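Shown here: the complex without one of its protein chains, the others still in place.
Here is subunit A:
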Amino acid sequence: MNIHSDLSISRTDGRPMYLQIIEQIKQRIAIGDWPAGSEIPSIRQLAIDLRISVITVKRAYFELEHEGIIVTQHGKGSFVATNTQLSRQLWEDELDSYLEQVARLAALLGLSNEQLIHRLQAAAAQQQQELL
């Protein structure tokens, strides 16, 4: 199966383009749009689709490969890694990065740990309310 890229890059996002690519690919893998083992666009093809430089896509793929999320076979192309633990791990990583952000903002606001935990519990309660 060959996946057509439907990624998009934001110019006002503030984050580097390669990080945006990494995040969007991870999302597609995590929700199952890009299933394990499937072929993903080549570096050059994705660069053309997104109208951005080859080197930027190369960097994103390099880091995804380094994290074991994709594998690149020389001359064959790049594929989503066939690691079943992956999607769980992706969400775990994403949660960790959000928690880091939360901790940073809390420090900026001068919140105590107790206040932070309280706010987190309130947010979790709110989320449960919405699900019901």
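Operating definition for what follows: a residue touches a chain if its C-beta (ideal position, glycine included) is under 8 Å from a C-beta of that chain, and two chains touch if they have at least 3 such contacts; residues count from 1.
Just so it is clear, contacts and distances are computed from a predicted model.
A.B. asks: For the chain that's not shown, choose its UniProt protein name out of "Nitrite reductase (NADH) small subunit", "ABC transporter related", "Heme exporter protein B" or "Cytochrome bo(3) ubiquinol oxidase subunit 3".
C.D. replies: Going by its UniProt entry, the chain not pictured is "ABC transporter related".
A.B. asks: In the complete assembly, which of A:A36, A:I52, A:A81 or A:L116 touches the absent chain?
C.D. replies: Final answer for the missing-chain contact: A:I52.
A.B. asks: Mind pulling the subunit A residues that touch the left-out chain?
C.D. replies: 14-16, 18, 44-45, 47-48, 51-56, 59, 108
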